[in-house]
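All protein chains but one are shown in place.
So, subunit A:
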């Protein structure tokens, strides 16, 4: 395992399409739920413990070698909003392209062939992590970090938030991220024996509802 490979995969500039998505932040800003750094922190904390935990456990399970087709079904079951499913598959497809170009692997080729229009992003992330020689915990960390860093950088653009404040929010959440990463990996390990049904299934209804509303806007900066 290479620690540097983790930096490559976790880098916000890894060209996998994330820059065009706000992780629900644009909808929350418009609704007045995020107006500054303090709200951003609460928003990210909520995301971390709900959608974040679910995504990270899917990624970790894929990194452990759990069948990605079953994991994709599990991701669908945990994503009620059609708009979020579409966004997750789009991002999965983009990550697949970047992952295959960066760490060519037969497993990635097979997954791309099975889902030509994209599997759920966390599932692809786990298989990419495997291809990069990374482990389940690395996949969980990547997934959780992008679950909070995406909204943070989007809010810098949407509210002209001081970028140092946004980065401070991420640093402040780091200890919690460690805890959630551990839970995600534990959940993934259970799924190796117990099947994908035992993976965490927490949800954030406001994120789902916000995503549906956002997808219908005529004018928006971010794709989701």
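As a working rule, a residue touches a chain if its C-beta (ideal position, glycine included) is under 8 Å from a C-beta of that chain, and two chains touch if they have at least 3 such contacts; residues count from 1.
To be clear about the criterion, contacts and distances are computed from a predicted model.
Note on the omitted subunit: UniProt lists it as "Urease accessory protein UreG", one of the names in "Amino acid/amide ABC transporter ATP-binding protein 1, HAAT family", "Putative ABC transport system permease protein", "HEAT repeat protein" or "Urease accessory protein UreG".
Summary of contacts with the chain left out: across A:36, A:104, A:133 or A:163, the touching residue is A:104. Mapped onto subunit A, the footprint of the missing chain covers residues 13, 15-22, 65, 67-69, 90, 93-94, 97-98, 100-101, 104, 106-107, 109-114, 116, 154, 157-158, 218-223.
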